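Before I ask anything, here is the structure I am working with.
One protein chain omitted, others in place.
Going by the order they are written in, the chains are A and B; count residues from 1 in each one.
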Amino acid sequence: MSEVSLDHYLVLGAVLFVCGALCMAMKRNAIGVLMGVELVLNGANINFVAFARYNPVFRLEGQVFALFVIVMAAAEAAIALAIVLNFYNNHMTVDVDTAEELKG
Amino acid sequence: MSQATILFLIIAAFTGLSAIAVLVSQNIVRSAVWLLFTLAGTSGVFFLLGADFVAATQLLIYVGGILVLVVFGVMLTAQGPFITMKVGAAEWVIASVVGLLLLGVLVMSMPGPEAFGSSEAAPANARVSSSTQLGETFLGLPGAMPEANVSGLPKTATAVPRTRVAYLLPFEIVSVHLLVVLIGAAYLARAKRRKGGLP
Partner (left out) sequence: MTEFLSTRLGLAPGLAALLVALIAAVILITFMLLSAIFFVWLERKVSARIQDRLGPTRVGGKFGWLQTLADGLKLLVKEDIIPTNADHMLFRLGPYIALAGSFLAFVALPFGNGVVAQNMDVAVFYMLAVMSSEVFGVILGGYGSGSKWALFGGMREAAQVVSYEVPRAISVLVPIIVAGTMNLSTIALQQTGAFWNWYVFHDPFTFGAFWTFFTCGTASCKRAPFDLAEAESELVAGFHTEYSGFRWLIFFMAEYGSMFAISGIAVLLFLGGWHLGFLPWELSDKIGIVGNVINVLVFIVKGWLLVFVMMWVRWTLPRLRIDQVMMTCLRYLLPISCVLLLGVSIWQLLSWQITVLVYANYVLAAVCVALVAWFTVKLTKAGGVTPTHMMPGAWPGAPASGAPLVPRT
């Protein structure tokens, strides 16, 4: 491997994405799920910026998108934490397995 | 093994291993610390890709803002000493299999170097990303926008030239969106008086 090409960055983005998706699926702590969401968004950002660098057709649009994604992730993290705090106030726990009131 | 390759290997290994550690770690505060390292590593990847502004934004907003928020949330929702919520072994096996399958699908679907003409960094983008050029892209100036035709059309369709896009309106919308979301989150998370119920 003599030159770092687009594929290497895409693999890194894919690894982060898969870790994030598994976090979202497996963690029982609600905040752990939120961490998974952040990992997914970071993986996508790496893809965006890598394409902005290696693709001669899109100039810097990937970086513009990455900036928008970062800002949106901040907004979504704030709301998610507010919801988690409300959940904690009502249930005294953040275990997502106890969120079963709408079941069945 | 040039310097860029070594740097990329170190930073990518650091980021990937931290991401796996977020997944594997049982203690929620340690997961937050590994997430910190992942986000810092992603910022390093952005620096490697020549995107200085995006990398600094990542550090400022993700590490200095979102992660602090997450850690505050962790501290506020702790019940006594941290009760680690364990996941069963069967779930780990299923998760690993699904994860590896997903990773395989993503890696297989990568376009490869011949899709865009070359795997080298395009000379127009190579010394790029001063904040001036990023600003010009935001404003939709002619020199900064891509000039190729719209991609993704079927081969039989006639080629459609791209219209110039300025990102000022999405920028303003995103700012107002952020304001509205933060006001909503602050309202949602306000301290409420519990009427009866839990002590």
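We adopt the following convention: contacts are C-beta pairs under 8 Å (C-beta built on N, C-alpha and C of every residue); 3 or more make two chains touch, one makes a residue touch a chain.
As the structure is a prediction and not an experimental result, all values here were calculated from the model.
Although it is left out of the displayed model, the omitted chain contacts the following shown chains in the full complex: B. Only one residue from B:23, B:45, B:67 or B:103 touches the chain missing from this view: B:67.
Annotation for chain B: contacts to the undisplayed chain at residues 1-4, 6, 27, 29-30, 33, 36, 40, 52-53, 55-57, 59-60, 63-65, 67-68, 71-72, 75, 129-132.
By our rule, only the chains that are shown with their structure count from here on.
If you average the CA atoms of chain A and of chain B, the two centres end up 6 Å from each other. Here chain A touches chain B in the complex through residues 1-12, 14-23, 25-32, 34-36, 38-39, 42, 45-46, 49-50, 52-61, 63-64, 66-68, 70-79, 81-86, 88-89, 92-95, going by the rule given at the top. The part of chain B that touches chain A in the complex is made up of residues 1-2, 4-5, 8, 12, 15-16, 19-20, 22-23, 28, 31-32, 35, 38-39, 42, 45-46, 49-51, 53-54, 57-58, 61-62, 65-66, 69-70, 72-74, 76-77, 79, 85, 87, 91-92, 95, 98-99, 102-103, 106-107, 110-113, 116-125, 128-129, 133-134, 137-138, 144-146, 148, 151, 167, 170, 174, 177-178, 181-182, 184-186, 188-189, 192, 194, 198.
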